[in-house]
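The structure is given below, and queries will be raised subsequently.
Excluded from the complex is one protein chain; the other protein chains are retained at their positions.
Here is subunit A:
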Amino acid sequence: MTSGRALIVGASHAGAQLAASLRQEGWAGEVVVIGDEAALPYQRPPLSKAYLAGKSSLEELAIRKAEFYDKQKIRLLRATVTEIDRAAGEVVLSDGETLAYDGLALCTGGRARPLAIPGIDLPGVFYLRTFADVEAIREATASGRRAVIVGGGYIGLETAASLRALGLEVTVLEAAERVLERVTAAEVSMFYERIHRDAGVVVRTGALVEAVAGDGRAGEVVLAGGERIPADLVIVGVGLLPNTELASEAGLQVEDGVVIDDFASTSDPKIVAAGDCAIHYISRYGRRVRLEAVPSAGEQAKAAAATLCGKERPISALPWFWSDQYDLKLQIAGLNTGYDEIVLSGDPARDRDFTCYYLQRGRLLAADCVNRPRDFMKAKRTLGQGLDVDRAELQRPAAS
């Protein structure tokens, strides 16, 4: 089946790649991408980085130009899907219209995890997920001087760096004992706390936020224990919730994401899924993983497009991630979950470049590489080929 109509729900990274890949794989029929945002599908990673810091425009964020979609006869439809009717093979839009599909792809992404505390709805409190969110934050930075960021994950820390670049006073509040606690070793967390403090950011760990207070507008963040931190703007970055409601209401298998197999198929063979909304069993890690990362979204989208075209192209690429803060480029190869040992190359307590390797029973699982692109590329290769590692060799920076 490569004729008929392919419907892609979500004009996301995954959705845009899936549409392009459908054409590459030979889908001859209609391709429709449904999204509820005003812009062409755009790059999200720069939102908390270059775009927030004012170093790139919305036009530059577009993954592909409008002409691309015209030329490839990919229709971008601005609408909201409210229901999937699998029996009828159609989706229902919020205006009541229905659209039939021959192949359906769910690239619905995720939304910022809401923080359920008093005052969270006050003007001056922002989440950071869409370009519209960033526009609003940028507008607030024009008059506000003091920013409080709730959450010391990658989004929070990247935002802190970007707002420092804009000259704001920045406080980061993290509930856990260290920043990046869920995703890195303590040594890497300590490194980023040091870097941010050196850049003038106030980093508070073990800081539980109880409320946002203010007279008609955010003015203070209230911590457990009663301490009040003045804030002109508050940015909340406490994680992401996958948009799985359409899938679960349609009776597809859903866990912490829409469950897909190695070919990005959901429990319905006519429906594929890709990106932040999808959860996938990765044999390398022996469990289902939902990845919030552009490279994974692209990889899954390529597999999904092949599947809709009746071909087999399994999801296989190694997961990887990156984060830009100040002059530091962090590149992460693999997932470190389950590590029992780390090996450091360089000294994160002192240097501005180092690599933290994560091992499990002597095998390399992942590597966090800060300003060490060579180590990153080498780790990617080692992980991709399942090569053995030598601890002493890991401690030396990779040389060509």
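Basically, a residue touches a chain if its C-beta (ideal position, glycine included) is under 8 Å from a C-beta of that chain, and two chains touch if they have at least 3 such contacts; residues count from 1.
The definition used in the following text is that contacts and distances are computed from a predicted model.
Student: So which of "2Fe-2S iron-sulfur cluster binding domain-containing protein", "Multisubunit potassium/proton antiporter, PhaE subunit", "Anti-sigma factor antagonist" or "LrgB family protein" is the UniProt name of the chain that got left out?
Tutor: The missing chain's protein name, per its UniProt entry, is "2Fe-2S iron-sulfur cluster binding domain-containing protein".
Student: If I consider the whole complex, including the chain that's not displayed, which of A:Glu220, A:Asp324 or A:Asp368 touches that chain?
Tutor: A:Asp324
Student: In the complete assembly, which of A:Ile8, A:Ala53 or A:Val294 touches the absent chain?
Tutor: Per the contact definition at the top, the residue touching the missing chain is A:Val294.
Student: At which residues does subunit A meet the chain that is not included here?
Tutor: Interface with the chain not displayed, on the subunit A side: 20, 23-24, 43, 45-46, 63-65, 67-68, 72, 294-295, 298, 320, 322, 324, 329, 331, 373-374, 377-378, 380-381, 384, 398, 400.
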